[in-house]
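For this depiction, one protein chain was excluded, whereas all remaining protein chains were kept in their positions.
Let's look at chain A:
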């Protein structure tokens, strides 16, 4: 898979869908493609976060270790998903562990690269705000539903 295909994947991610292809190409070019073997961890809960990963191929589990110490799989990610973006947006430790469940090909977007892109191309920042606002709205709704129910 070359740069062109990577750009195609990036365009399908909501966060990036309104961004010009040439900017996405720059981002893809400046990012490293990282392949994880089946069972390898992309990052562990509680670590310092330095990058987000966009899944190009393969699947991974998102696991959260509960207070009891038992890891619970809370979600699965596959192609076109992005993981680890929370840690690079606000400086909090990783909120979950992500483990590849097949050979996993990702695009690693480092914190510096991401902030550079936001700085240089403000429309990315706006997109990020929009996506985050959506999520907040969803979470709030879920919270309300949970309390009400």
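The definition used in the following text is that a residue touches a chain if its C-beta (ideal position, glycine included) is under 8 Å from a C-beta of that chain, and two chains touch if they have at least 3 such contacts; residues count from 1.
The criterion applied here is as follows: contacts and distances are computed from a predicted model.
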Hidden subunit of the complex - UniProt protein name among "Multidrug ABC transporter ATP-binding protein", "Alpha-D-ribose 1-methylphosphonate 5-phosphate C-P lyase", "Heterotetrameric sarcosine oxidase delta subunit" or "RNA polymerase sigma-70 factor": "Multidrug ABC transporter ATP-binding protein"
Contact residue for the chain not shown (choose from A:26, A:89 or A:131): A:26
Residues in chain A touching the chain absent from view: 1-4, 6, 22-23, 25-26, 28-30, 32-37, 40, 42, 116, 120
